[in-house]
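With one protein chain removed, the remaining protein chains of the complex are shown where they sit.
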Amino acid sequence: MAYFTKRYHPPGTAPGTLTAHEAHPTRPLRLRLMEFNATLLNEREEIPLPECKTYLERDSITWIHAYGYASPELLRELGEIFGLHPLALEDVLNTGQRPKLEHYDHQLFAVMSLPAWRDEELGIEQVSLFFGKNYVISFYNGDNDPFEPVRKRLRSGGRLRGRGADYLLYTLLDVIIDQGFPVLEELGEWIEDLEDELLDVPSKQTLAQIHELKRDMLLLRRMLWPQREVINQLLREDQSLIDEATRPYLRDCYDHTIQIMDLFETYRDMAAGMMDVYLSSTSNRLNEVMRVLTVIATIFIPPTFLVGVYGMNFANMPELHWRYGYLGSWLIIIAMIGGMLLYFKNKKWF
Amino acid sequence: MAYFTKRYHPPGTAPGTLTAHEAHPTRPLRLRLMEFNATLLNEREEIPLPECKTYLERDSITWIHAYGYASPELLRELGEIFGLHPLALEDVLNTGQRPKLEHYDHQLFAVMSLPAWRDEELGIEQVSLFFGKNYVISFYNGDNDPFEPVRKRLRSGGRLRGRGADYLLYTLLDVIIDQGFPVLEELGEWIEDLEDELLDVPSKQTLAQIHELKRDMLLLRRMLWPQREVINQLLREDQSLIDEATRPYLRDCYDHTIQIMDLFETYRDMAAGMMDVYLSSTSNRLNEVMRVLTVIATIFIPPTFLVGVYGMNFANMPELHWRYGYLGSWLIIIAMIGGMLLYFKNKKWF
Amino acid sequence: MAYFTKRYHPPGTAPGTLTAHEAHPTRPLRLRLMEFNATLLNEREEIPLPECKTYLERDSITWIHAYGYASPELLRELGEIFGLHPLALEDVLNTGQRPKLEHYDHQLFAVMSLPAWRDEELGIEQVSLFFGKNYVISFYNGDNDPFEPVRKRLRSGGRLRGRGADYLLYTLLDVIIDQGFPVLEELGEWIEDLEDELLDVPSKQTLAQIHELKRDMLLLRRMLWPQREVINQLLREDQSLIDEATRPYLRDCYDHTIQIMDLFETYRDMAAGMMDVYLSSTSNRLNEVMRVLTVIATIFIPPTFLVGVYGMNFANMPELHWRYGYLGSWLIIIAMIGGMLLYFKNKKWF
Amino acid sequence: MAYFTKRYHPPGTAPGTLTAHEAHPTRPLRLRLMEFNATLLNEREEIPLPECKTYLERDSITWIHAYGYASPELLRELGEIFGLHPLALEDVLNTGQRPKLEHYDHQLFAVMSLPAWRDEELGIEQVSLFFGKNYVISFYNGDNDPFEPVRKRLRSGGRLRGRGADYLLYTLLDVIIDQGFPVLEELGEWIEDLEDELLDVPSKQTLAQIHELKRDMLLLRRMLWPQREVINQLLREDQSLIDEATRPYLRDCYDHTIQIMDLFETYRDMAAGMMDVYLSSTSNRLNEVMRVLTVIATIFIPPTFLVGVYGMNFANMPELHWRYGYLGSWLIIIAMIGGMLLYFKNKKWF
Partner (left out) sequence: MAYFTKRYHPPGTAPGTLTAHEAHPTRPLRLRLMEFNATLLNEREEIPLPECKTYLERDSITWIHAYGYASPELLRELGEIFGLHPLALEDVLNTGQRPKLEHYDHQLFAVMSLPAWRDEELGIEQVSLFFGKNYVISFYNGDNDPFEPVRKRLRSGGRLRGRGADYLLYTLLDVIIDQGFPVLEELGEWIEDLEDELLDVPSKQTLAQIHELKRDMLLLRRMLWPQREVINQLLREDQSLIDEATRPYLRDCYDHTIQIMDLFETYRDMAAGMMDVYLSSTSNRLNEVMRVLTVIATIFIPPTFLVGVYGMNFANMPELHWRYGYLGSWLIIIAMIGGMLLYFKNKKWF
């Protein structure tokens, strides 16, 4: 994942300008609509835009899920139909936003991030949510549909059906936030694997892995902290939009964000010390190798000097003609080597 | 202890859903009930669920201690009898929660963590407490029974008997929190042992130990900080649930959490510097070894060159035929070695 | 860029004293004036000072952009005409100020910083803004004109024309702040390049680059944090100067400063770990080299000793006359070398 | 000093339980009483307990100083006579408490720590103070009597005699806090000595010293921060116990705690960088040694090879029979050595 993923307009562009990022989007925007209350459930796929409007005027709860790539024209049209603020639409289009909550008149606009592992890579995708008295509009640009379990629950008619749009909003936010648990679980396993590797036989790949881990955690962190703030802001919201009965559920959701942050920070502390352990571990390994090698070399250097002495060609070297000269030289050599071995062993140098 | 110990539902599950984590629990849930006031004490083991209900309707204080593994069905039943919130029950079942205090109508729900050393390993177990006007319900999943001393005090009829359920709650919290002292005492001894080892002869095992120490401290910390917050929240509680007379005791309990945190943070600072000392210490040791070895090698290399010179087979080498040539070469060699030894000694290189 | 770029008077100078920093400014100050409202647009270049005054007395919005080097005399004259506070003028002249917002009676004075990459070097230039009921005066000392897109929008007559001076102020601030995005984008690419280099083949230049990166980030940071504070202060401003309708735009601008800071802090964390990776990476590389070299040397030292033995000139060395003595010595040598190679290979030393 | 010095009861013990820590205390508790007002001064040593009570009922100020080891029985008796809270008495007995201030009805209870160097070792002793309308009771377990100067001032009849018990309390706290200055002075000297050693010739002992310094500072810090908080809380106290005229003195005392903390934090920053300097310094020293040694070895290895060449016994080696062969070989050797020396010198390798 690249570091700079935020899309932005050239400085000086008028605010609320919508510019296309993809010339020919492979997956154009589609709408999926669900209308429900305790007794009724309407589900429609690929509904044309103008028809949506009629649903919002009814008493029932309407959830419009827009997925795929939103072209500027379509967004502008959508914005006009549902009364969405141009600055909010700009944030829907320019993905890579930081999670946040904004108020526009009688509408709340939330940007959330959905983390997921895809092919061993951490990906973060943006979910944009508009929330009003009797509707929720969600935008999602990614491949998977994280909200399928919610649709199932709606169809099977649980508590969700009897509650208002605020409870639907809570349900969607809860899905997004709980996605953090499996991501952190996998992260935890990665860390444990890395630690075992670190203390066992760290390699050059280990270093690259630690680096990648840290980078992924930085990216994850940028997303987790503001997410918690979004839920917190919702909790401090006045009661016109969020019902009193939904609050304990939002509080539970907030508690989850705290647990996720808490666990995440613990992981961060663990990852923080890894580089030190890596350095210690590789330096330990080198020390061991170098010490043994140097001991071997050192042990043979003085005897090599000695045999050099008796390899000299001086005419007058009495030892050369002694009877046990050669034997004696071997004895001296063995004594030298043995002495050094004992000394080094004693000093625990190898 | 694994890093990720939190149990969670798949994202999208309806809130308050209770799912089984163990198919065939080895130790199914049992209830131990104590009913008491200043004059009365009833103690019952393995009481059937519906009977419990009757106790709660009396004026006396009832303490129900549930131990062993709680199956979803049982919990649901319990929840209905005692009016426990489904979100709270979810937290009882999904152990590995972060300590916290929640309000549900006229009930307080506290999650606490009980640390303990088991076979040289730090373990952290969850205790869940429900607290109302005249009852405390405690859930504990572990092996030991930490509350046995409380039961003894109840039987022997001390101050505890004459006080309300809030004092019982304080007593249980106090037991849980004071468990931190022996754990920290052992941690302190471990740190002292490690430091001695560090400055003396650090080995590869020392590195693994430092790493394990740091990990255990991270896990401990995740539990200690929120625990302190729980007591603090209780202190800020309005007086309907916590009696004025119990407050000095809760304050004392809060003071204990501060002392524990304070000591813990001191340990953390101590542990933080260990890796540096380890690196210094091992690098010091290597330096010493390498220096001596290299000095030995260096001292013998020039003489070895010299004896090589007189081992050459040139036809015309006048020195070889000098009378004191051989003796002279020895003198030169001794002078070389001696000179170098003096120089290195002078420079304090060995 | 030098570290100390702030211009200051000798301590003890009277406050509000304006002193020349350039004796013969190469680019003397010039004024560019735009007067507009929903229906009218006047644009004038290099307008003489006294004439400006008349514009401020009209109902339309006037924007005076002063660029080039402001001499003390000119500034003093300007100050008198527009009623600018001497302490503010001192800050206009003594560039290198920290971004800030000051109130002087019915005037706001903002100092902002404009970052830009010029020839691979990060440069930071000061923009000073005076803002009153119906005028904005901007001072800019640099080469480029960052406000050209605003002028274009004014000429093409968008929303900007129908709004007040507060919206013009917002537009100028927005231009300055959004300049952070391309700067951060380039910074992000630099960091990615450096990281690839780090894990691949770090050189001495890499170290200098990391150092330069860190320095640039420190300088950037000094400017980004207070800039955010300026927008925040404007948002908390009472409504006499900033219109209610302009607030959502300022809030959007504030959101941009948060996104910039957030991304910047992520980069900082990334840069923070680089030195460790560099150290690990170079030490890894050295380890590899030294290990192989030492293994080679170590392998040949014992055989060298052995051949030295049989190079001795003792009269009585029976092995020398054995039939397969020479062959035997080779076999021993090969056995020694092979044994060591196997041992080292086994220990994964090379 | 051990890390874990806090005394605690086994978890589950009833609050306020007093347990003996010494079976046969070597120095049993003794009481020293001073009664005074502007005109009167009574001083009594080893006064029996019940007699104390009568003093407290008078209008004059009474100061009871209890020193030596307090047995649980004695403490309980004392507590009953003076109306001391059992939780406070528990803290008097279980020394090693964190400094704190507690309110019990019309009584303040303060735990303070007294640092001192004893035989080059930093020791921290607990002083417990009870303070009411007209009395101060102080408990001190250590060897020296830190309050002797106060007694002298009382006898000589200064301002102290004319003031209330709150001024006496201030005086005692001031003595305890000012004890920090000589302790920090000695700490400062220790740090300066260590730094000189660090940059000069760091040894293994230096590492142990740095470690000890850091440990002592951690222990000191745990005591200094809460001490400051105690004085701060006293300052925020309502005026029933602390007179308005005593406040400037308490504020001065608070200012001293700030100065001590401030200096202490500066020392901590200094100590923090020491390990880095130590590592740099020892690695510098090793570098220097290794470089020179390796240069020596490297210079002699190629000539050794060359003389080996002419030590070969090939039948057909023309150079061996050249007239100036031997001289030539010496010239080549000298050229080799000289060339390398020049090259290394040039590269500043030694």
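Just so it is clear, A, B, C and D label the chains in written order, and each chain counts residues from 1 on its own.
In the analysis below, a contact is a pair of C-beta atoms (placed from the backbone, for glycine too) under 8 Å apart; a residue touches a chain by one contact, two chains touch by 3 or more.
Here the structure is a predicted model, which is why all the values come from computation and not from measurement.
Asks: Among the chains in view, which touch the chain not shown?
Replies: C, D
Asks: Out of C:Arg30, C:His211 or C:Lys347, which residue would touch the omitted chain in the full complex?
Replies: Touches the omitted chain: C:His211.
Asks: Which of D:Thr19, D:Asn42 or D:Thr266 touches the chain that is not shown?
Replies: For the chain that is not drawn, the touching residue is D:Thr266.
Asks: Based on the whole complex, identify which of D:Ala70, D:Ile191, D:Met217 or D:Val230 touches the chain you can't see.
Replies: Touches the omitted chain: D:Ile191.
Asks: Touching the hidden chain in the full complex, which residues of chain D are there? Just list them.
Replies: Its contact residues with the unshown chain are 146-150, 153, 158-160, 174-175, 178-179, 181-182, 184-185, 188-189, 191-192, 195, 199, 248-249, 251-252, 255, 258-259, 262-263, 266-267, 269-270, 273, 276-277, 279-281, 283-284, 287, 290-291, 294-295, 297-298, 301-302, 304-305, 308-309, 311-317, 347-349.
Asks: Write the list of chain C residues that the hidden chain touches.
Replies: Considering the whole complex, chain C reaches the absent chain at 2-4, 6, 8-15, 85, 87, 97-98, 100, 102, 104, 201, 204, 207-208, 211, 214-215, 218-219, 221-222, 226, 275, 278-279, 282-283, 286, 289-290, 293-294, 296-297, 300-301, 303-304, 307-308, 310-313, 317, 319-321, 323, 325-326, 329-330, 333.
Basically, only the chains that are shown with their structure count from here on.
Asks: In contact with chain A and with chain C at once: which chains are those? Just list them.
Replies: Chains touching both chain A and chain C: none.
Asks: For the sequence-identical pair chain C and chain D, determine the rotation angle of the Cα superposition and round it to the nearest 5 degrees.
Replies: To bring chain C onto chain D, one rotates by 145 degrees.
Asks: How would the chain B/chain D interface be labelled, same or different, where same requires over half of its residue numbers to be shared?
Replies: Both copies, chain B as well as chain D, present different residues to each other, with under half of the numbers appearing on both sides.
Asks: Provide the C-alpha centroid distance between chain A and chain B, rounded to the nearest whole angstrom.
Replies: Using C-alpha averages as centres, the distance is 26 Å.
Asks: Taking each chain's centre as its mean C-alpha position, how far apart are chain B and chain C in Å?
Replies: 43
Asks: Find every residue in chain D that makes contact with two or more other chains and list them.
Replies: 311, in rising order.
Asks: Which word fits the touch map of the chains here: line, ring, star, complete or other?
Replies: line
Asks: Each pair of chains that touch: what are they?
Replies: A-B, A-C, B-D
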